[in-house]
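Yeah, one chain of the complex is gone here, protein chain that is, but the others are all in their spots.
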Amino acid sequence: MRFAFSDEQLAFRDAARDLLEKECPGHAVRAAWTNETGRAPGLWPKLGQLGLFDDDVEPTDVILVIEETGRACAPEPVVEAFATGRSEATLALAHTPYALYADQVAEILVESDGRLCAGTVGEPVASVDESRRLFSVDASPDPSELSVADVGDRAALAAAAQLLGLADAMLELTVPYASERKQFGAPIGSFQAVKHHLADAALALEFARPLVYRAAWELEHDTADAPVAVSLAKAAASKAGVITSRKALQVHGAIGYAHEYDLHLWMKRAWALAGAWGDPAWHRNRIATIIGVS
Amino acid sequence: MRFAFSDEQLAFRDAARDLLEKECPGHAVRAAWTNETGRAPGLWPKLGQLGLFDDDVEPTDVILVIEETGRACAPEPVVEAFATGRSEATLALAHTPYALYADQVAEILVESDGRLCAGTVGEPVASVDESRRLFSVDASPDPSELSVADVGDRAALAAAAQLLGLADAMLELTVPYASERKQFGAPIGSFQAVKHHLADAALALEFARPLVYRAAWELEHDTADAPVAVSLAKAAASKAGVITSRKALQVHGAIGYAHEYDLHLWMKRAWALAGAWGDPAWHRNRIATIIGVS
Amino acid sequence: MDLTFTAEEESFRAEAREWLTANVPIDPPSGDTREGFAVLREWERLLFDNRWAVVSWPEAYGGREATLMEWLIFEEEYYRAGCPQRITQNGIFLLAPTVFEFGTKDQQDRILPAMASATETWCQGWSEPNAGSDLAGIKSVAVRDDAAGGWRLTGQKTWTTRGAFCDRMFGLFRTDPEAERHRGMTYFLVDLAAEGCTVRGMGRLDGDEGFAEVFLEDVFVPDGDVLGGVNEGWSVAMATTGSERGLTLRSPGRFMATADRLAELYGERPDPRLRDDVVQGWMDAQAYRWQTFWTVTKLMQGGKTGAESSLTKLFWSELDVRLHQTALSLLGPDGELDGAWMKGYQFALAGPIYAGTNEIQRNVVGERVLGLPRK
Partner (left out) sequence: MDLTFTAEEESFRAEAREWLTANVPIDPPSGDTREGFAVLREWERLLFDNRWAVVSWPEAYGGREATLMEWLIFEEEYYRAGCPQRITQNGIFLLAPTVFEFGTKDQQDRILPAMASATETWCQGWSEPNAGSDLAGIKSVAVRDDAAGGWRLTGQKTWTTRGAFCDRMFGLFRTDPEAERHRGMTYFLVDLAAEGCTVRGMGRLDGDEGFAEVFLEDVFVPDGDVLGGVNEGWSVAMATTGSERGLTLRSPGRFMATADRLAELYGERPDPRLRDDVVQGWMDAQAYRWQTFWTVTKLMQGGKTGAESSLTKLFWSELDVRLHQTALSLLGPDGELDGAWMKGYQFALAGPIYAGTNEIQRNVVGERVLGLPRK
């Protein structure tokens, strides 16, 4: 049992963080809300050059990079690409019926009667996260060689990793704000109630993180524990994302409500990803079935 | 709509409080843990003289008095007497299968196949509240003229009222303790986390109280809303009792754990009554069925 | 104790229900956009013309002299019918109680009917960049202009809800430069069209332009638009916060209606794992209803409500979040869609922040309801 990343894996993460800080700053995320594609122009090929979609990268190699795309709130189909192994594909499953960027990708994969099939783009539907350009999709009878179970687990894992990054970024936005903002003659972060709010967020994050990294390893080695591991990871990361959103907004107060302040961009992505690819109830239910609590 | 007690009703409550302060102080409750009967010798007839069991007292007349018996943690079969209208009876229902003081009373009523029947005392079972002398009971085929639905609602209402009193008493024990106990050079009650713990208890109690009083009125007038009103009351009062127990214990710290300190007597009564006569899940379920959420 | 409604109360309810059901706007817009605000101003005018805008006010000002209990009944019927948010809310619920208590007859006559009919709409100018939870941190000032018979106001207000669409603003300004914290402030009524006053609308996270910043530079306010005594603004304003936290701002009817809609949603998309949450939401809305009847009876019998209003604010604001969270869970993958429940969730999340954060409210409960030590 050695539960740690290698130096190479950490270096890959650092490179991704550097790239994203440069190529996907807050204003690029904000721009994706109103531009034509909902994406950060030029970012996707650069993530490809970094090696995110290389054939030989394993889940434990990229899980930290995916987490970084969450931290940056990158408006790109990272989950879909990781899930399908295809950088120009999107995906809709029974529990996640709308396909992201389905107007722009080369390939649409849709669950139909428990099998993955090719699909065609339908009508746009509006997400609360306006960079998430979602579409209803229709399945064709052409089956794909990919299995619903595999892409579902990979999608849930990637979403979980992004949720860690999103939560961490919201904490990193909130702690300095609470340390600087003064009311009643003291920084609000010195008040016990504020400390405890953010401690609760840190607690959720601390115990979600190892579950996500472990799930990457289990998937990579295709173990019997992989489905439970993925469900543990997605449920915990979803909770961490939602709790952190809530605490960050509460600590910010009114300014968190301002459209021109970045917090809500991260928060809405976290809400969306917490519900997509199986919400906590869905994954809890799957675990219950597997471990036999029913 | 006039949702308030009359002066007579308030005077009845005051008389009961005076009586209980004199006849049922903390050491009498403690003594009931180890004495032969589990009760406070002499108290039951005095409550009778006060008029608690008079034929013409209505639920809204006695609900505050029952609350006072909870505040005093009186170790007496108040719930059973109010439920059956008989001061020398005890009661066991499907959701509350052990009968209190069944070794001492003149009459045992037991639910059997949905009907209330006479019963006989069985084996003692140990409650965490050692003044609650519980017994398994066996039903005879002799039916009673009382209905399960009626006594069940009356028992739940009385337990709810006692829970209000218990919770209030625990708060009244905890607030002075937190105001006097100093750590880090300040009363612990001045720390925001402690204030917020006790505010949560006060919140639960504030919103449970009117539900209990309203349920008394609905039962008294045998309205169609009575079952829902009773279930709202018992569920909310149970929650208030359990939350207040938890917060009071946490604020007290180690001293709350001392057997010689009174808090645990109240806390254990609250735990017991929160689970008896339908726990919150039971009453929530009944409401769901009645209002049609299913 | 008598928990039946009186014949008067029943007939009041029947009349309200009939009128509201017949007149409720179909698909009303959000009042937090410029266009929606204009539409809802018309709705307020219709309410006023039929004497439903301010039922508890004197007839002279457009009311029906309804009792508090009747007002609660009106609120239940208003939300039951699905009527839209009140764009006059900050006027009729926050400013008006202060005008009734501290205003001169002349002020009452000038302000109240125009407010009730939405001829003049009001926003609240309390928060400033450095004064949020801590209103005593207000820095905007008013300087005496004896010659002109009034005051010159300078400073900045922010997070002013619907400020970009409203006509007037009420707010606190420092009139005694020597005084500190809660002292030396005065309650002013400001015309947002006055010279020196600049209003910048700001988007909110729900996408509506519901906030504004108000910049004041030497804005003249005549003496007639000072409410209450000079330098007594804090105690004058506290009457308003009492109302805001208490039962006027968010009465039970709103949450009962939300709980009913949640139960309907459950009927459409049942999920046994969420049934308990749906039912608990309905139960909590009932708890709020009965706690309000209890409080209102006390008030109608001449009692007072003080710090207890903090308990009320905690309860409804946190209930509203739970109701919407449960709905979004029921919606599953559709939860993220930009629909009514998601809009409502975003608004609900503001509940624990505005009108005094819930952290402050819990402090108030601890200190002033329970009597725990301040320090």
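For clarity, chains are labelled A, B and C in written order, and residue numbers in each chain start from 1.
By definition in this document, a residue touches a chain if its C-beta (ideal position, glycine included) is under 8 Å from a C-beta of that chain, and two chains touch if they have at least 3 such contacts.
Everything quoted here is computed from the prediction, not taken from an experiment.
The residue touching the chain not shown here, chosen from B:55, B:222 or B:260, is B:260. When the full complex is taken into account, the listed residue touching the unshown chain is A:189, out of A:70, A:119 or A:189.
Panel shows chain C; residues 272-273, 275-276 of it touch the chain omitted from the view.
Residues of chain B in contact with the chain left out of this view: 95-98, 125-129, 132, 134, 182-184, 188, 191, 193-194, 246, 249-250, 253-254, 256-260, 263-264, 267-268, 271-272, 275-276, 279, 281-282, 285. As for the chain not pictured, it touches chain A at residues 1-6, 9, 60, 171, 175, 178-179, 186-187, 189-190, 192, 194-196, 198-200, 202-203, 206-211, 213-214, 217-218, 221, 232, 235-236, 281, 284-285, 287-288, 291-294.
Note that in this section only the chains that are shown with their structure count from here on.
For the pairs B-C and A-C, the larger set of C-beta contacts lies at B-C. Computed from the mean C-alpha positions, the centre of chain A lies at a distance of 49 Å from the centre of chain B. For the pair chain B and chain C, the distance between C-alpha centroids works out to 39 Å.
Shown for chain C are the residues in touch with two or more other chains, namely 359, 362. Each of residues 191, 193 in chain A touches at least two other chains.
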